[in-house]
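Only one protein chain is missing; all other protein chains are in place.
Take a look at subunit A:
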Amino acid sequence: MPELYIDGQRISVAAGTSVAAALALAGDGCSRSALNGTRRAPLCGMGVCQECRVSIDGQRRLACQTPCRDGMRVETRR
């Protein structure tokens, strides 16, 4: 069971869970704020739309194509 941090909140998830799913398990599922300030959540689920981009351990990554790993620090984009 990997344990990770999403916007500072600790959560443990089943092995194989994607970061996109973890966003919803930990909170409202949103990944970023749009230019106009509204919140956005993963759309395509397959690495195309980039709506799920978050910062993971300081690097910009796609939540839908990234499996959760122990100790990961995920920050959604405000």
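To be clear about the criterion, a residue touches a chain if its C-beta (ideal position, glycine included) is under 8 Å from a C-beta of that chain, and two chains touch if they have at least 3 such contacts; residues count from 1.
One rule holds for everything that comes next: contacts and distances are computed from a predicted model.
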Check your understanding: Which of "NADPH-dependent 2,4-dienoyl-CoA reductase/sulfur reductase-like enzyme", "Hydrogenase maturation protein HypE", "Cytochrome c, mono-and diheme variants" or "Phosphate transport system permease protein PstA" is the UniProt protein name of the chain not shown?
Key -> "NADPH-dependent 2,4-dienoyl-CoA reductase/sulfur reductase-like enzyme"
Point to revise | Where the missing chain touches subunit A, by residue | key: 13-18, 20-22, 24-25, 28-30, 34-36, 38-51, 53, 60, 64-67
